[in-house]
Structures are given as structure tokens and as C-alpha cells.
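Removed from the display is one protein chain of the complex; every other protein chain stays in position.
In order of appearance the chains are A and B, and numbering begins at 1 in each one.
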Amino acid sequence: MSWPRIVCPPNRSLLRSFTERTVAVRVAHPHQAAQAAARVWESGNHLFCVIIDSSFSLDKIELGEDLKHVPLAVMAPSWGKFRHLARRLERLRDFNLRIYLPGDVLENLAGLRILSSLGIHTCAVLGNGRMDWDALTDLMTYAVLELAPHASMEPFSFIASRHDPFSYLEWGALYFDDPKSFLHLDAKGRVALSAAELRNKQFIASSLKEIGEPAEFPAIRDRLQSWRQFFVDNHPCASCGGWKICLGRFAVALPENQGCAGFFLELMDVARQYQARKVQAEELRIWQP
Amino acid sequence: MANILLTTQCNRSCPYCFAQREMSGSPRDNLLSWENLIYIADFLKASGERQVSLLGGEPTLHPECVDIILYLLERGFDVTVFTNGILSAARLEEFRRHLTDIPIERLTFTCNLNDPVQTPASHQEARKIQRFLFVMGPWTMPGFNIYRLDFTLDFLFDLINRFGMKRHLRLGVCHPVLGQRSGFIGPRDMGQVVERLYSYRRQFDALRVKPGLDCGFPLCQMPDEVLGWLHRFPGPVQFGCGPAVDISPDMSVYYCFPLARYKRKSLFEFDSLGQLEDHFQLLRHEIKAELPGIYDECDGCPHLENRVCEGGGLCHVLNRFMDEAPIRIPEIENELAQNRLSS
Partner (left out) sequence: MATVIFKPTEACNARCIYCDVVQKKPRAPVTMPLETLELFFSRINEFLREKPGEEMEVIWHGGEPLLLGPDYFYQAFHFQEKHCAQTGSRIRHSIQSNLTLFSREFTDVMKKLGITSFGTSYDPIENLRGLGRKRDSQAYNRRFMEGIRLVEEEGFGWGIIYVVTKLSLAKPLEIFRFLSNFSPSGAFMFNPVLLYGRELEHLKVTPEEYADFLGAIFPVWWRHRNEFPQVEPFSSLVGNLLEDSRSLMCCDSGACAHHHINLLADGSMSQCGRSADWGLLDYGSIFDKSFSEVLADPQRDVLLERNTILPETKCKGCRFWDICHGGCPLDAWSASRSFLHKSEWCYAKKGFIEKYFEPLVNPCAIAGEGWMAKEDSPPPSAQPRKKGRTRKSKPAPEKEESGDLPWINPIGGLGDTLMISGVLKQVVEKDPTRRFNLVARTKYRPMLEGHPAIAHIGHPPPGAGFISTNYWDHMDYRSPGRRAFQILARIFGLKPVEERLYVPWELEDDPAFLELFPWKSRNVLICQSSDSPRKQMGIEKWEALVEMLAGDQVGVFQAGKMQDRYIRGAYSLLGLTTPRQLINLVRHFDAVVTSDNFIMHAAHLCGTPAVVLWGPTDHRVYGYSGQIHLQSQADCEYPGGCLGPENGHLYQIICPQGPAHCLNTLPLATIYRAVMGLLEKP
């Protein structure tokens, strides 16, 4: 297991406390992003991306020219109104950018579709699973199977292209929530396994130095194996047809909300179709020298 | 070109409206959703279409009308919006703020205007129309529906000049609607309509307004003099009959408004515009195999054979079938039976 990337605030001293790491810095405002990126580079680490955790709707977020070469993950609570975004679309397409919108708000599902159709990469934040699964299924089908050109929409595009019926698929890294790929640090350098745990001060170490070899670190190892508990407990998720993609991600939403099973089964079916189509397209390609 | 209905709501009640039946049968909140709009846009784009028209009801009543227009423009379509011009102040302000920097060649409003004397609007409506034309005049071309033989066009020329509108007058003739008892211009009156239209030649020429003929005008009712005059204007002169390809908010698709209840399908049943057009071609072929046009003389007419003229509107042909014994092919009779039952 290679060393996970670090997600942390752009504090100079924190960044200088480690080196040669791949770092995603988290800021609250777009105007902080360029400086955050610069700090990462200055500290001798590699920049993975800048996460802009904005509380403003997307149509009110301005991205400066200085961010053109910075990989960005823009998280907004809503997308706002198209009329306000319309003028900025051309510029948005110039950025190395993915827009994250909460998937439990119906207007955002429309927004994700609109942005994707206009060539802007997006990601639906699925939260804890209490959402309109039918609407999400519709969006997912569009994202994966629609033949009209459009930008990728995660997590659907990722899952569809990588789904392997003979293994599990972990896609938490799209949300920086996969201990194999990301560890989260607070300003004091304390380590948590996810953004939510960081917020709740559920630390696994007081500094990165304590981690040593991540695969051997008990908290990380246990988290990576935690899915087995579903089988130990014979949890309903263990018998769900969508398990290989979901891995019990939305178990907390049960039993009130059971739409997740239908959604993931549908997603597996769509992934099959997508991959079959790709194979077919490959076969139809003209021979290559 | 495809016509997308943003809503079935309308804020006007024109005596000649051939969309009445369609509108009255729809739920009040029948608004085109973003999901469906994107589907339609993808569908049309994949089929190589570059032009769309937005209709209704009154499309500007859709709460996100401006966003939809901007979206379609962003997708690369040239957009035409068919409107009555009766916009609320708030909606007009949205238009002013977001649409007045769109190049004129990419966005057109076809404002359907009624004769203030023959079909008077309320004072409030008239003011709204004036305000609309004041703001959006340069993007707007006037439209006029001929539903009575003593129509007048003078007021339109005045409006074109006063508000700097596009110098193109879209002229439509009211057609029969399948299953709806409404007034329309019958085939025998077409000649009179053409004659009256030609009587405005001086104004058209002087003010360089192009008369744009909508569907259903038959070639044989055009004397050579009129034809010659029409051909002096830029753009082709066509005597066609659709398909208009109307897509309603619930994704139903039909040949045109008068035929809204005839062989209505869902857009989801088709993979491309080409397939949809094939469906309509078949529909037209079936009808034409029974009757070629609105006149007896259409049978054997070389201009019809060469597709220079389509023989008037299909709606007229089907309308004849509605009143006769059920003797046509089953494909036609079954559809007509549904309309007889519900008319």
C-alpha cells in the first residue's frame, strides 16, 4: 500500500512538517486557493488539488485566472441559477476542475446534469444515503449511458468504468474518504481517517510520524477490513445485490431508506452495458499498425 | 427544426387558437423539466440540429424560461421563442438583464400579434406587449395568424418600424384541429387570403418586410405574379406541410399542433431525429396514399409529385376523413376513431 495523500489546511508550518507527500489543501474561499497551492509547492510537497469548501452557491463563486493550472475540487451547497452561471461557463471549462454538489437536493441533481452536459466535470455527493434514489438512478443512467457528449459525472463514471464483478470497488477516494488513499490532518497535525471524523475530532494519531507503515497501522488496517463486520453480523447489507459497489456505505440510512439497493443494482446493470458497449466499440475500430 | 413546448399554460385567449384542446387537456403545472430539456437537447444535437423553437402555451410563463434559453444557446442552438409578448415586469427585467447581449442572429422572438381592432387585447395586455417590444424589439419578428378573410396588416408595419423589429412577418393560416370544432380558413378561401395578402405588397416592398409563409399555403392558389414577388425576397419560398415536430413537456411528440392527437408518440421511443422523421414520413405517406391534397386537382398535380407543393395541410385532409364513413386504411381509421370518441 503506497502512502496515502494528505488532506490538510494550508498552514505553512503544518505543510513544512512533512515533505515529499502528495497533498490536497482545504480552503473555504476561492481567493485563498492560489496561495494555498503555492504553499504546498513551497513546502517541498506535491499538490494533488485544492479543495474549496464553499458555503456559497456555485453561481456566486468566482475563480481567478491564477487558478487556471491548479487542480480544483469545488464543493458548493447548490448550483444556483443558470442565468448567473451562463457567462462564466466558457471560463469554467478552462479550469482543471470538478464541481461537487450534494445529491440529496433535487435541484442539484438537475444542476449536475446541466453542468455535465455543458462539459464541466461534476460529482454528486451522496452523503449518508437519505435521498431520492429514483431521481439519482435517472441521473446515473444519464451520466453513464447517454451517448451525447458530456463531461464525466462522478461517482457514476468512475464506477461504471471500473466495476469488476469479481471484486469490490472502493470509490471513496472521489470524496477524499478512503484511508487507503487519503488521511486528514487538522491544523495541529492530528490525523483522522475522514473529513467527518476530523470534524468530530476522532483522531487516530497525533501526528503523521506515528503512522509509520500505513498498511500496518492498526486503525487504518482495521478500517480497511471493517467491511467484514457486515458479514460477521449477517447485516442486511451483506446480502444486498449492490454490495460489491456499495460496501455498506449507506447502512446508517437503513431501515428507513432502502432505495439504495435498487440504485446500486441498477448501477451494476448500467456498468455492464457501458463496458459491453466499450468492448463493442473496440472491436469495431479499424486495425492499428 | 424542432419545437419544444416549455409549458401548456397560456395567459391569453385567442379566438383562433388551435392549441386550445391540447392545452386544456394538460395539467396546470405542466412545465418542461430540466431533465427532459437536456434529453431533448442531446437528442437534437446528436441528430445535427442547430435550431430550436420554444413554444407553449406561452413559453415565457415557464419560471426558468431565461435559463432555458441561455442553456440552449450555450449548447450551440439558435433559438426562436414564440411568444405573445405579454410578460410580467419581473420576467421582462430578466430578459433585459440576461438576453440583450445575445447576438440577434442567434436569438429570435416571434411575437404573435393580434389586430387591435378585430381582436382587441385588454389595456393591460397591450401595455405589456408594448413594453416587451420596447426592450426586445430588435430580436423580435412579428407573427400574425390569419383566421378571417377581412384581416388587416397595417398595424404590424407600424410596430415593426416603431420598435426596430426584424423585417420579417411570419404569416400563419388557421388550420383545422383534429377533433376540435374551431374556425379555420378552408381550402376554397385560400385564394382570397392570398389576394388580400398581395394587396399589401406596397407596404411590404416599401418597408422591406419579408412575408414569411407558414405551412399549409397551396402553390396553386398563388398566381404567378404573387409567386414572382415572393421570390424576390431572400430565402426560399416553400409550400410545405411539416412535420413541425412538436415536443410537449411530457415528452409527447407529434407532427404539428393541429395533429397533436394523431399518432402521438413519446420522444423516448426514438433514438434519433432521423427515426422520428421517418415515423412522420410514414404518417404523411399513409395519408397521402388516401388523398394527395386539399383539392381534387392535387391528384396528378406534377408540382405535388415533384414536392414543390405539399398539397396544403395534412390537417385539412384528415379533417375530411373525420366526417366520412370509416373507409380509410386501418392505421388512419383507428387514430381517427380515438378522436371521434373524445371530440
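Keep in mind that, in the parts below, contacts are C-beta pairs under 8 Å (C-beta built on N, C-alpha and C of every residue); 3 or more make two chains touch, one makes a residue touch a chain.
Note that the coordinates shown come from a computational prediction; the quantities given were computed from them, not determined experimentally.
Engineer: Among B:Gly48, B:Pro103, B:Pro234 or B:Gly300, exactly one should touch the missing chain; which is it?
Structural biologist: Touches the omitted chain: B:Gly300.
Engineer: Using the touch definition from the top, which of A:Gly44, A:Pro149 or A:Pro165 touches the missing chain?
Structural biologist: Only one of A:Gly44, A:Pro149 or A:Pro165 touches the chain omitted from view, namely A:Pro165.
Engineer: Going by the touch rule given at the top, which residues of chain A touch the chain that is not shown?
Structural biologist: 165-168, 225, 228, 231-234, 238-241, 243-244, 272
Engineer: Since one chain has been left out of the picture, which residues of chain B touch it in the full complex?
Structural biologist: Interface residues of chain B facing the absent chain: 288-292, 296, 299-300, 302, 305-306, 320-321, 323-327, 329-330, 333.
The definition used in the following text is that only the chains that are shown with their structure count from here on.
Engineer: Going by the contact rule set out above, which residues of chain A touch chain B in the complex?
Structural biologist: The contact residues of chain A facing chain B are 81-83, 86, 89, 110, 113-114, 117-118, 138, 142, 146-148, 150.
Engineer: Within the complex, which stretch of chain B touches chain A?
Structural biologist: 33-35, 38-39, 41-43, 45-46, 64, 66-67, 70-71, 74-75, 94, 98
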